[in-house]
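Quick one: the structure is below, questions incoming.
As you look at this complex, bear in mind that one protein chain is not there, while each of the others sits in place.
After this line comes chain A, so read on.
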Amino acid sequence: MLAEKALDLVRELQRSLDGTLPPYNEDKIRQVLEEMQTLFDQNKDKAHFAAEGQTHLLSAIQLRHAAIRRNKRCLLAYLYNRLEQIKKMRWEFSSVLPSDVKYNLCEQEVQWFNQYNRLLANYMRSLGENGGLDLTQDMKPPKALYVLVRCLVDHGEFETQDGTTILLKKNSQHYLMRAECEHLIRQGILEHIVQ
């Protein structure tokens, strides 16, 4: 059947959009592009004859053209939805993606991610009076300036705003400024303890 491979791509993406990003399926995309090229070449040949008056060829040309458009739609949707997912990850993981996520991106997607990062950073810097505003902070309305946190993994040394260095060791507990540790909590390094 026509445009079957492109649909596979869409299915594959649809299955795994619950928070992860599947590897960029370069192989399949190439196959879809090849199918489109074949259909296009056939159409070009036939269009030549059709123009000379063999109108019975037109129906086949239309059918192939529909398949080309379908393939195009599937490919664009694949790329677009991946970008949306990468954008979401920028807000969840902060500006540095974990290596295994990065491994699943293609080169152009990495470029796009870096440019998005730059745009977002510039925008956040331009906000407010002095030094900008970090929009990725306070995803939930803050209730206290300081929060009690427990380390879930060995993270190493961490320098707070007032200059003291603390060691984030597994199972150690700290009383930190919320603004400083919110990112670490979102990334699963610290756990917020509510008393």
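Definition applied: a contact is a pair of C-beta atoms (placed from the backbone, for glycine too) under 8 Å apart; a residue touches a chain by one contact, two chains touch by 3 or more; residues count from 1.
Everything that follows uses one rule, which is that contacts and distances are computed from a predicted model.
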Can you work out the missing subunit's protein name as recorded in UniProt? Choose among "DNA replication complex GINS protein PSF3", "BOS complex subunit TMEM147", "Pyruvate dehydrogenase E1 component subunit alpha" or "tRNA (adenine(58)-N(1))-methyltransferase non-catalytic subunit TRM6". "DNA replication complex GINS protein PSF3"
Given that one chain is not shown, which residue among A:Leu76, A:Val110, A:Leu133 or A:Ile166 touches it? A:Leu76
Contact with the hidden chain (one of A:Ile29, A:Ala67, A:Cys151 or A:Leu168): A:Ala67
Of A:Val101, A:Met124 or A:Met177, which sits in contact with the chain we cannot see? A:Val101
Tell me which stretches of chain A touch the chain missing from the display. 1-2, 7, 10-11, 13-14, 17-20, 42, 46, 56-57, 59-60, 62-67, 69-70, 73-74, 76-77, 80-81, 88-89, 92-93, 98, 100-101, 139-140, 143, 147, 178, 182, 185-188, 191-192, 194
